[in-house]
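Remarks on the structure that follows.
Left out: one protein chain. Kept in place: all the others.
Residue numbering begins at 1 within each chain, and the chains themselves are lettered A and B in the order written.
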Amino acid sequence: MRSPANLHVDFDSEEERQFPVRTAIEWVLRVIGLVALVFLIWQAIHLLNEKISGRAEGETVRESLVRWSTQETPHDIHAVLDSIPSPELRDWLASFPATQTAMSWEGVSLKPSAVSVEPIADPRKAVRVWVAAPNEGQVAVSDSMGLIDSVAITSGGAVLNLHHLDGPVTATIDGTAATAALRDSLKVKPVLILGIASWEGKFIMASLEEHGWKVDARFQVSPKGKGVVVQGPAEPRIDTANYGTVIVLDSSAAKYAGALANFARNQGGGVIVTGYAAPLNAFQGIMPGNATMPSILSEEIAARDSSFARSVLKIAKITGLHSSAIPIEKRKDDVTVAAWVLGKGKVMQVGYLDTWKWRLGGIEQDPNAEYTLWWSRMVSGVTYAPRYDVQVVNEVEPTPMASLVGILGKPETKEAKAAGILNDPRLLPFLFGLVMAAFLLEWASRRLRGRP
Amino acid sequence: MKAVERVSQTKRSLSMVMGSAAVFWGGAILFGALALAVLIRAYIPLPAMVGAALPVIAILSGVGTIAYLLWKYRFAWKFDSVALWIEEKAPQLRYALVTAIDPRFKESSSIFDPIVAKVDTAPFVKEAAKKSTLPALGALIAAAAIFFFIPKDLRQAIGIGDLFKPGEETAAVMGNRLVPLYGTLTPPAYSKLPVQQLEEPTTVSSLQGSNLVLTGKGNPDGITVTQEYPGLSVEPKNLEVVAGGQGWMVSLAMTDSIPSYLRFRDRQYTRPLVIIDPVLDQPPVVKLLLPMRDTTLRMKDGKLPGRLELSADLRDDIGISRAVFEMSIASGGGGGGVDANYEIRDTVVGSRVFNGEKTGRLEHSLTWASLKLDEGHQVFVRAVVYDNNGYARVVGKGYSETRTIRVATSAEYDTLNVNPAPPSADTALVTLRMLIIATEKLDTLWQKKQIEKKPFQDSSQKLGGVSEKVRATINRIIDEQTGGGEIDADPRLVLARDSMWSASRSLFIAETWVALPALYAAYKAIQDYSNTARYYIRGILRVEPVNIDRVRLTGKDSANVTDRTARAMTGVDRVQMQRRYGEAVRMLKTDTAGAVERLTMLQVESMGKRYNDLARSLGDAIGAVNDKKDPSQHLLRARQFLEGNAGVLTTLPSWSGSW
Partner (left out) sequence: MVDDFVFATAIYDSGDWESAPLLPQNLIDSIAQYTALPVAPSGIYVALGTEEIFNYPFVWFTGHLPVRFTDQERTNLKKFVERGGFMVIDDHNHDIDGHFHKTVLEEISRTFGADALQPIPKDHEIYHCFFKFKDGPPATQHELNGWGDQLIHKELFAVTINGRIGILYSNKDYSSEWNFGPKTKEFMQVDPTKFGINMIVYALTR
């Protein structure tokens, strides 16, 4: 008979002999549990002394800011932005340095952009929107009524002339939105037309009036008696108190040449000299170039005879441009419209002859509208229009990228640290679980084979 | 069980059986009638009142059937009759039962009760139930199945779509009675188009003259429907809402030619606007195939040989009613200043009646001789087609182009285009003819001594004044003919002028008999001149140049300064629409239903103004909003229509002022 002690020893040995693999596993589990426990304690102590860095990217920036402001107090934070942050988010980021947390940011995908808007001297309140953006981008321009247009940028920017703007304008490129609002407006002054009663005078006047311009005119019909048709004063006073632009049609306006020069040079008025008036000596002092008569006839006219677009009108080609004159329209190499700044004012020379043929016989779908808009634009280009301020009620951000750099400082690229797995605090619960699991398994295995 | 109790028990059972049979038959009739009413309403256009009465008729039929059968089975409720019915079923009783329940033999009941007790009446009742109730139940199930087999939307057309969901009915009445909305659209009869059933209509587009009935659930109290015309100075109309259809009903005759919308209100509730878009019956189109082109004919031996072949191609969007060739024949000619010199007669040929076909051909052939043409005559011919539009007695009419056929004169050397000559000579002729007639009349009166000397002299001198005017006209003709003295005057005109001078002088001294020969001579001379100068080749006209420098500013009169009034700015209505569009679009973020309503109003306004592109873009945008899709591109198109496209420069402008 064996004693109980012997039995015990025997039993133990017996068991080990019976379950060699199981016993080995239990040993392994004990070792794993102990090692994990030691590492757990070490990491807890290590992390207590470690300086935490925060890093957030894209859409996680906001939630990271919340965590960094409430749960953690990182030593430094780095935001990787994929769009211009809202002013609130931007200012939140900017506030971290004041709490002893260093802040840095980067936004490689952010596109620098800018938008500005200005009024056009136009009775229908047209506006011009300037957009600056990197090439090969697509800018969506919108206002409070929604999308206005979408423009592909090829030369660093674009200019949009809008018939109407409702509230601030927003230019969005790759999620970066720049906004701007009109800060001033223009007082649109009447137009005066001088010339012999003619189709050119009739149709220019009709179109400008239909567009909304207030137009005065003096159309000479007969030198006998008072054979003149007027709208406005019979003898108009040419100054900027009364007119913003004067359109000269022909030689009958030569007597006003001195007044027109003064109107443009000293008062800032705009003068448009049309084809038949351009060759006159009286106007040579104020013209941006010379007119070549006789007029040249486009080859297309001969082919199409009476179907007109602006491109096939007869022209009095403009030559000998002053050095400061700017060719505005050309037909091949011939300048057809040119303008220059004369003193305080602007003078435009229109080389097209009988532009009315475009309105009456144009080949466009609605030549009347095209003609009207073209002449209105010409007048807008030279007219005297004093500015006055308008109140801007909306908060705007015309240069979002520049503002971001101004407030947060220059962006700097920081590689995301390859955080060692051993330093990762997220490892703590995993290690705890591992310790518990190893000991539990070892204990269960042991108990199930009857061992204490 | 005593005999009395036995009869009472049987009576109760039997009355239940017969009552059930009556109810089942009544139900079967009800469902059958309802099914029939639905089918009639769906496939046969009926006046709204008749349609609304169909369900009522069906219910009355069912109730009537029950009442009739209960009356027919009335024996089951009578004690004696039931006893007799048992006696009939159990002849072995030999009237023991009848005797037992007779009060007169009350004392003898102990004799009869055992006899009665031997007979079990339950099998008789079961037999009766089998024979009368089962067929009724079968009929009821079959009729109900047929009724419920009919699609629900057809059932809803007579207001019984949810017959067995009274809970919903109540909810509809209590809630928004404007939803759901159903409609019946009946195009005008002449169009022969089918009646349409509408469910939740948003746009009703149909021929002008159609009839629209819209109906919803619940009673009509407090529901208002107005027809409004946005952007036009047309007052809104309140439509009468009456009981009918599914509950309330409104009828609209689509008589307008302009689009409108219906606005519905039920207390605090509304529903999306319903656009009424009348489609106008287009006038028919006709193309003249023969004669193919304008022609000049030449007479041969005083006759025009051959025939005039006429042919025209006809088309209409609904149906052609009749067509005809219209001809105007101008004889005489000469282009005189007065119409009297042109004898123009109108006639129609080849009239044909059509039976509402959409296309057709009109043909006719006639001899030239039948038109009685002569040299210098002109025939204008065109085809005219009338459509089948019976609505408002406004018959559509289409015209072909007109062909002109001329008969050349013998003096004419070119058979192509010829045309009448200057008119002045003919003008003079007419006046001269009138003068001759008046002078002849006055001369006759004088010769017959039917007029006193003084009035004769006065009248003659008045005629002398007219004669002088004619002479002035002849002088003008000479001036025309000579180009202001550049060439010699035609001798016939000179003779006419001289003769008129003689005639005037004679008339002023009251010698009508001397004046008349001179007048005849002048008339003949002018007539000769007019006839020879009548025709010349068309298309080589040129206006003789004026020597501008010679006459420049030689006019005796001068003018004064005149004021011109300014033209109004155009496109003002678009500017106003643009403002309303902006309001609607801004509302999209906060009040989608309100925004959709405003966009719909704009859509109707743009339809009325024939801004078709705008109407289409707005319609697409509304559809996208309703489908919870992005409406941006549709709205952008609408905006570009109202404002024009943005002018885009991808480089900096050289001159900052222009745009």
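Please note the rule applied: a residue touches a chain if its C-beta (ideal position, glycine included) is under 8 Å from a C-beta of that chain, and two chains touch if they have at least 3 such contacts.
Source: prediction; values computed, not measured.
Of the options A:I196, A:A259 or A:L427, the residue whose C-beta touches the omitted chain is A:I196. Although one chain is not shown, part of subunit A still touches it, namely residues 195-203, 206, 210, 217, 219-224, 227, 229, 249-251, 276, 305-308, 353-354, 356-357, 359-361, 367-368. Listed here are the subunit B residues that touch the chain not shown: 294, 328, 330, 335-340, 342, 344, 378, 380, 382, 399, 401-402, 404, 419-420, 422-424, 427, 430-431, 469, 475-476, 479-480, 483-485, 538, 541-548, 551-560, 562, 564-565, 567-568, 570.
Basically, only the chains that are shown with their structure count from here on.
Subunit A and subunit B, compared by their mean Cα positions, are separated by 53 Å. The touching residues of subunit B, counted against subunit A in their complex, run 553, 555, 558-571, 575, 578, 581-582, 585-586, 632-633, 635-636, 639, 643-655, 657-659.
Interface of subunit A with subunit B (complex): residues 120-124, 126, 128, 141, 144-149, 151-155, 157-164, 166, 205-206, 209-212, 214-215, 217, 219, 221-231, 234, 326-328, 339, 346, 369, 373, 377-378, 380-383.
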